[in-house]
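Below are the structure tokens for one structure; questions will follow.
Just one protein chain is left out here, and the rest sit where they should.
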Amino acid sequence: MKTITVRYFAMFREHAGVAEETLTLDVGTAADVFECTKERHGSAEPAGHCKVAINDEMADWSAVVSDGDTVLLFPPVAGG
Amino acid sequence: MKTITVRYFAMFREHAGVAEETLTLDVGTAADVFECTKERHGSAEPAGHCKVAINDEMADWSAVVSDGDTVLLFPPVAGG
Amino acid sequence: MLSMTTAAIDPDALRKKLFDAAAGGYCAFEGWVRNENDGHTVLRLEYEAYEPLAIIEGDKIFAEAKREFPFLHALCVHRTGMLEIGDCAVWVGVASPHRDEAFRACRYIIDELKVRLPIWKKEHYADGHSGWVNCERCAQHGRAGSPT
Partner (left out) sequence: MLSMTTAAIDPDALRKKLFDAAAGGYCAFEGWVRNENDGHTVLRLEYEAYEPLAIIEGDKIFAEAKREFPFLHALCVHRTGMLEIGDCAVWVGVASPHRDEAFRACRYIIDELKVRLPIWKKEHYADGHSGWVNCERCAQHGRAGSPT
């Protein structure tokens, strides 16, 4: 089990009802973290449309998360 | 013979030394007028790079000029 | 260089920062909050950004644009928070010796910025609903699961 801090943005934050939470999860990759949060809070958004960062660096969904990491979940963007 | 008022712009005006002059010419088309002014004031510019207007309307070089017309000779443009 | 602000954007002040005696062409783009999207009457737009990563990604976009379309100076300011109709949400300006690079770099920057920066916008509609732009599936879910 790993202790992971998850930060939610925009729609994801609204779904979760919190901007940030620290969870104890049995996960390997960033994609696993995303799946866990979907089970927890719901979302039909596929990972392919979303982006993820680990400890303030953009990452692939296949990136391995380590105990103590902060994972940022970004729904589809629309700047400008 | 036709009485034609010729107006010169930019470099053409500098060549001619006048902005406008009224000439009595034996000409048929706007191109003929241009040739006459080249003989009179000099210029190596081919008509293809220049534009002509007759009585404030853009015209083709093949347009026929009439007695009393004003012919405007435009060297190559470069706005902006 | 990209920066974020919650204050009103001042295009004229930004434009003056790009002045250069070697610049012959200047191109600017502004995104304004408009009153309609996809058939819905929009009352206002709410922008949220994650600034630390937006700045980093913005720097990458500027570097790519400069490599591709060499320009002299470029700036971009993106506003966040609640914006009203007509407000300027984003401003991009580019100065270069000739106009082609100015137009192309400006277009590249705004195009990339819209799809790569961690910035989200929520439309508030006349009918009382609201929705996150570009987030159709999660918005669908949102409608089914929670009345946001």
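Order of writing sets the chain letters: A, B and C. Residues in each chain are counted from 1.
Note that a residue touches a chain if its C-beta (ideal position, glycine included) is under 8 Å from a C-beta of that chain, and two chains touch if they have at least 3 such contacts.
Model, not experiment: these values are computed from the prediction.
A.B. asks: Which visible chains touch the chain that is not shown?
C.D. replies: Looking at the entire complex, the absent chain's contacts are B, C.
A.B. asks: So one chain is hidden, and I want to know which residue out of C:Y26, C:Y47, C:F71 or C:W120 touches that hidden chain in the complete assembly.
C.D. replies: Only one of C:Y26, C:Y47, C:F71 or C:W120 touches the chain omitted from view, namely C:Y26.
A.B. asks: Please identify, in ascending order, the residues of chain C that touch the omitted chain?
C.D. replies: Residues of chain C in contact with the hidden chain: 11-12, 15, 19, 21-36, 85-86, 95, 97, 99, 102-103, 106-107, 110.
A.B. asks: Could you list which residues of chain B touch the chain missing from the display?
C.D. replies: Spelled out for chain B, the touching residues are 9-12, 14-15, 42-46, 49, 51, 53, 56, 58, 72, 74-80.
Basically, only the chains that are shown with their structure count from here on.
A.B. asks: Averaged over CA atoms, how far is the centre of chain A from the centre of chain C? Could you give it in whole Å?
C.D. replies: Measuring from centre to centre gives 25 Å for this pair.
A.B. asks: Which whole number of Å gives the spacing of the CA centres of chain B and chain C?
C.D. replies: 51
A.B. asks: I'd like the Å distance between the centres of chain A and chain B, where a centre is the mean of that chain's Cα atoms.
C.D. replies: 73
A.B. asks: Of all the residues in chain C, which ones touch at least 2 other chains?
C.D. replies: Within chain C, no residue contacts more than one other chain.
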